[in-house]
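Notes to accompany the following structure.
The complex appears here minus one protein chain, its other protein chains still in place.
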Amino acid sequence: MLLRQGWHIFQKDLLLEWHSKQVISSMLTFSVLVVVVFAFAFPPSRGITEAVFPGMIWVAFTFAGVLGLNRAFVSEKHQDCLMGLLLAPCDPVSIYIGKTLGTFFLMVVMEIISLPLFLVFFDYRIVGSVGLLVLIIFLGTLGFATVGTLLGALAANTRSSEILLPLILFPIVVPILIASVKATGLILTGSGQVEQLVTWIRLLVVYDLIFLIAPLLLFEYVLEV
Amino acid sequence: MSTRNKTLHQAAGAITFLLMTISIYMIFIYAPMEKVMMEVQKIFYFHVGVAWNGALAFLVVFVVSIMYLMTKDGKWDRYGMASAEIGLLFATLVLLTGPIWGKSAWNTWWTWEPRLTSTLVIWFIYVAYFLVRGAVAEYHRKATLSAVFGIIGFLNVPIVYYSVHLWRVAHPMVFGSTGGGLHPKMLHALIVTVFAFTFLYIYYMLKSLAIETSRRELENIKSVLRERID
Partner (left out) sequence: MLKILSLLIKPSSGKLLIDGAAAGDLNRKIKGKIGVISHNTFLYDNLSAYENLQFYGKLYQVAHLKSRIQEVLSQVGLNYVLHDPVRTFSRGMQQRLSIARAILHEPAILFLDEPYTGLDQNAIEILNSVLTRLTDSNRTIFMVTHNYEQGLELSNRVLILVKGRIAYATKTEGITSEGFKKLYRQHVGGGQ
């Protein structure tokens, strides 16, 4: 029941996005822009590229991701649509599920399109397993989307919400950043350090679990009118 | 302030003063001088003192945030704000004393040493706590949203420690850790210092709560007056 309502909300947001394509286009543009700025900041020589690449792509993904998180709740402000949702026989948790799914989905689309572009820009060849890379991107994005949706809803109700969100989100997602960048680095270079990789993946999974469950319990407080 | 409160404040103040005095004596006279770093090493006692109590302060924020969400009683929010304020102050002190020690020990102001780095991230989390408070005008919204953030922030603390530690293990540093065992006298001084700072925390909490309570009382009086006049 909760899931179904959440799914309806997800569908509605996808439909909205399909009509305007506003969020995905700004996320994509910003993500690529960040990488271009990196190219100017760290001229792509061989050594620098290898060192910087994993971190750079996650900076691009998270900065662009914040845009998506912002829009998730700001879109409900016009005509007080959020009130419409709260008045309906719809559990606040469904709203959380729907919004998280929406942001996660859009982020993944953005990442699937940007990553090949980044590989081209920096002439970077993936040595390791693409499957594992996909797993890391999945886990990292999930953790970002779950806690990000809770904090996005929190920030949406305040003044200067768009400035507030990155400031309160980034300290909280530091562990994901560390784990994702490290794991990505290990995978991209195909180094055989399986144990280390497993440790990072475990960290990501634990983070994802904690910050999937905690927001489920806290979300209704954030939405109180 | 009621008489009972006044006695409480005076008692806390007196104990804090006493413990601090003893602690300073123990640090500078009782404990032996460290061979390599000499006087600068003594900052270590303050560093650890505020670090432990900063962690205590943030734990208190976590607990009172949960209490506020469960009871909606404003007093928990006041405890939370006061504790977060002191915690942030202590965390700032950690970030200031750490580099002073580091410059003397390793000849650099900042290394990405795991505990200092974690403290830095946590410092940002509690700055964010105040940013959230600043962004909401209405009292109950402010209390609710900061309680939610207080809970999320604290849940993150152990994870931050763990992940920064792992991060550093992956890149072992040239500089090495804080060094070997403690002389027993140093340990005594350390324990007394930690408790001295705990009482300082309690004293600050009492004062901060008193100020906040007065502020709320003033606001209540204002709104009652407004209602009468309107």
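Think of it as A and B in the order they're written, each chain with its own count starting at 1.
Keep in mind that, in the parts below, a contact is a pair of C-beta atoms (placed from the backbone, for glycine too) under 8 Å apart; a residue touches a chain by one contact, two chains touch by 3 or more.
In this text the structure is predicted, and so the values were computed from the model without any measurement.
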Item to check | Shown chains that the omitted chain touches within the full complex | outcome: A
Checklist entry - Of the residues listed, A:36, A:83 or A:209, which one is in contact with the missing chain? => result A:83
Checklist outcome for this item: Against the hidden chain, chain A presents residues 5, 8, 11-12, 15-16, 19-20, 75, 78-81, 83-91, 224-225
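We take it that only the chains that are shown with their structure count from here on.
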Next on the checklist: With centres defined as the mean C-alpha position, give me the chain A-chain B separation in Å.
Outcome noted: 31
Checklist entry - Contact residues on chain B for chain A in the complex? => result 69, 121-122, 124-125, 127-128, 131-132, 135-137, 141, 144-145, 147-149, 151-153, 155-156, 159-160, 162-164, 166-167, 170
Checklist entry - So in the complex, which bits of chain A are touching chain B? => result 147, 150-151, 154-155, 157-161, 164, 167-168, 170-172, 174-175, 178-179, 182, 196, 199-200, 203, 206-207, 210-211, 214-215, 218, 221-222, 224
